[in-house]
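What follows is one structure encoded as structure tokens, with my remarks underneath.
Here the complex is missing one protein chain, while the rest keep their positions.
In order of appearance the chains are A, B and C, and numbering begins at 1 in each one.
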Amino acid sequence: MTRAAMINAALFAMLPITAGVALALDEPFIITLATKVAILALAAVGLNIALGLGGLVSLGHAAFFGIGGYAMGILAHHAQSYTPLMELPFLIEGTKSMPVIWLVAIIASALAALAIGALSLRTTGVYFIMITLAFGQMLYYFAISWPAYGGEDGLSIYVRNGFPGLNTLVPIQFFGLCFAVLAVVLWASGRLARSAFGLALTAARQNPERVEAVGLTPYRLRLVAFTISGAVTGLAGALFADLNRFVSPTMFSWQMSGEIMIFIILGGVGRLFGPVAGAALFILLEHLLSGVTEFWLIYVGALLLLVVLFARGGLIGSLAGREVAHD
Amino acid sequence: MIEPLLETRDLCKNFGALQATDHVNISLVPGEIHALIGPNGAGKSTLVKLIMGSEQPSSGSVHFAGADITDLRRPERARAGLGRTFQISSLAMEHTVLQNAVLGALGRSGRVMRFLWPVMSDKALVAQAEQALERVGLADHRGALTGELSHGQRRLLEVAVALTLEPKAFLMDEPMAGLGAEGSARMTEFLDRLRQEAPILLIEHDMDAVFQLADRISVLVYGRVIATGTAAEIRANAAVREAYLGEEDA
Amino acid sequence: MKLHSLMLAAGLAATASMGMAEKIKVGMITTLSGGGAGLGIDVRDGFLLAVKGNDDIELVIEDDQRKPEIAVQLADKMIQSEKVDVMTGIIWSNLAMAVVPAATAQGKFYVSPNAGPSALAGKGCHPNYFNVAWQNDAYHEAAGKWASENGVGKVVVMAPNYPAGKDAITGFKRFFTGEIADEVYTKLGQQDYAAEIAQIRASGADMVYYFLPGGMGISFMKQYAGSGADVQVMGPAFSFDQGILGAIGDAALGVKNTAHWSKDLDVPGNADFVAAFQAEYGRLPSVYAAQGFDTGLLLASAAAKADVADADAFRAALKEADFQSVRGEFSFGANNHPVQTIYVREVVKEGDVVTNKLLGAAAENHSDAYAADCKM
Partner (left out) sequence: MSTLLLIEQVLNGLQFGVMLFLMAAGLTLIFGVMGLINLAHGSLYMVGAFAAAATAAATGSFVLALVAALIAAAAAGAIVELTVIRRLYDRDHLDQVLATFALILVFSEGTRWIFGSFPLYLDVPAALAGPVTLPGGIEYPAYRLLIIGMGLAVAAGLFLLISRTRIGIQIRAGEADREMIGALGVDISKLYTLVFALGAALAGLAGALVGAIQSVQVGMGEPVLILAFVVIVIGGIGSIKGAFVGALLVGLTDTLGGVLLPEFFALFTEASSAKLIGASVASMAIYILMAGVLIFKPTGLFGGQT
């Protein structure tokens, strides 16, 4: 086992251990925090597929996070108010079942990512950063001014949605569910990085001309990566909405996009477990510092600066050294 | 007469007032090495870009394997069977040598939309890639990071990746550059054998190699082909001597 | 602060196990950082002033950063870890909508010191939810009533394009009998109002009524004063409160605004409150400070009467509202929202300070339009 792999394993184990200890100490809020880490890490794992593997610096991933959130909000809202979502051309009812909600969230955010990606990927570099930001803002303003689902007020769901065989209202069970989803997605994203598609995508990041010369189309590779990335972040959005039992346009805000990106940088770009480490560190800082001072964001800013300037490779990079995995 | 595999017909490209490519007609027939030479600024790079699809011609057309490929994009030309190496090494530097070669094999197979199965466990692809590395003599470096290779080794890897594509024709942009005397000799020997598999359109500055290898040579000056012929014919051509070799010797 | 509350909590656990007097534990989630922090700080300071020296009330304070997600998580923390009895503090309606239904569903009391969204006053009302400030529409309704009764014929109404903005315009129109010349919806967070001001000038209206909370209102008022437009301006107190008037300056002079409280309101206890607040914090209190103060008094009054462990008794004690509000007459209606008088104030200059002067009542014993929908 390489040092990086050991750190990854330790980081990964830390979440369930924290939750377990919190359960033993009867500190349900710590479990809630661990759940939050798992969900935000999932969002960042999604972005990392575009950013780390594809080199696509998207400053608009909050769009998919928000779409996932609203998929949950809208379906559950109709279910709890016993109103159909749509009557014509055929009847669609709301639902409180997580698997169905997840499926809708994944499909909706994947479709959005496909559309946004198809347009945005015509540009590169700074233009790509900015156009994704613009699409995010577009959805943000749309969500605010769209009256049907609460606008700026957002939507409250009174009871957390259900999952067959679990009582999701119990914090530790909901944590277990989110953690399992994270584990599955991490596994899949690790496999993705080593797959045929992953090889072509990472090669396209390093040298698009090369990829074209072997007969592959970088645009298509990136579009698929962006779509998968958006779908994963969308799933995280649905879980986040369920954690809070609430959705609002702030899920679409550009600060949200920035935060998801921060998790990746804090943890280490392109590293499989980077998002987990980054999200855990950020939530820990938020939790500890916000109790010490009202101006805690100054310290977060300063820390982030230090990481970017001096600890390239993020948390995992600093711990694991300059070791590179040859796989 | 043998049907040409690759052919440009009255190919023109102008950038504003500058005529970078001027009614160029060159062809590549099976089994040959056709070398394209010319002084710096003669328009060789532009011609390569037009053939590979990085630039669109102002007029004229490019034909390959019996089809008009003028409107095809770069990846489509590669899939049609046009394998190339780059003037400046163009590889995925963070990947290993073997991964770069597998990328080529993957491009050839077209089975890129596989998301969960580790590509390096695909025996067929890896075998194909290893065979190509073997042929250029890079088999011992298969696990090395491409960024850590020497300049000459990268040129070899470029050729190996092109081999994995099993192309119908090669377009090689200065494969000898930076190889040194020994490397050049080995590359020359290798290309000499390779022409039996697929013809090569060779852009090269190394005149010894060109005159040793080429079945035909075309000389490009100010965007125009001023002469095409065998090595002996080109050596004897007065216009060429004046416009090109004279300069080169000076 | 967190450490402090932890120590208090430990102390509480110790005393409780020794079987001493029951305290109530209050969790305050409010906005203390980022945009809009001024409002939360005023509510907090007013509340702290009211419960100063009161041993019955133990307070945990958290900053929601004006983000609904954070507010929900803090609410979870207060309920799950801190095990508070009563929650309060939220400033913004969207945050309240995110927190309140879940909190009351889990058997906690929620006493709102500011936000009063219509959903919580009507169909979504709950016996454990009390609003000490106002239902969101109250200021706007009172303004509409006042405008109708004071000969204003034609009005332009303006608000940001989001739910509270639409409620504001609906609220104003509910009691306004004159003609609406134009309805203008602006972007949330918009800072430049040149285009809207041009529309207002061209409308030929007698008055413009606007609801633009926070920085939006400051920008609008400053630009409006410089535009040479002479249409009379009216708004809710949110845009003309003490914290905001300092930033608008003379541009606000003469503007009428509606509020349930004013620092020169002549009711018992109000002058003392204003003086004590100034002495404690070195600034004039705002309506938010007054709301925070009343919230503190209400909780103290209920804590003195009933044990919070007996939810029914505590609920009844809250409902009695047996405290001397700094706004004067105060009681809860059927839906636990205030029945109170809304006043009209005018912005004036006292010495160097731009502040509000009470003009008179706009709507007496005013309750809200949603009580009928409340079934509890």
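The rule is simple: a contact is a pair of C-beta atoms (placed from the backbone, for glycine too) under 8 Å apart; a residue touches a chain by one contact, two chains touch by 3 or more.
Worth saying up front: this structure is predicted, and the values here are computed from it rather than measured.
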Which displayed chains the hidden chain touches across the whole complex: A, C
Residue touching the undisplayed chain, where the options are C:226, C:254 or C:268: C:226
Among A:135, A:226 or A:273, the residue in touch with the chain that has been omitted: A:135
Which of C:128, C:186 or C:355 contacts the chain that the document leaves out: C:186
Which of C:161, C:295 or C:325 contacts the chain that the document leaves out: C:161
Selected residue (touches chain absent from view) among A:59, A:232 or A:315: A:59
Touching residues on chain A - with respect to the absent chain: 51, 57, 59, 119-120, 122-127, 129-131, 133-135, 137-138, 141-142, 144-147, 254, 258, 261-262, 265, 269, 295-298, 300-305, 308-309, 312
Touching residues (missing chain, whole complex) on chain C: 33-35, 37-38, 41, 161, 166, 183-189, 191-192, 194-196, 198-199, 201-202, 214-216, 218-219, 222-223, 225-228, 243-244, 246-251
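Please note the rule applied: only the chains that are shown with their structure count from here on.
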Most widely separated chain from chain A, with each centre as the mean of CA atoms: B
Chain whose Cα mean lies nearest the overall Cα mean: A
Distance from chain C to chain B - Cα centre to Cα centre, in angstrom: 75
Distance between the centres, which are taken as Cα means, of chain C and chain A, whole angstrom: 35
Multi-chain contact residues (two or more partners), chain B: none
For the chain C and chain A complex, residues of the former touching the latter: 1-3, 32-33, 37, 62-63, 67-69, 72-73, 76-77, 80-81, 93-94, 97-98, 101-102, 105, 117, 161-164, 166, 187-188
Chain A - residues contacting chain B, complex: 188, 191-192, 194-200, 202-203, 206-207, 209-217, 221, 224, 228, 324, 326-327
Chain A - residues contacting chain C, complex: 27-30, 32-33, 36, 141, 144-145, 147, 150-154, 156, 158-159, 171, 240, 243-246, 248, 250-251, 290-292, 294-297
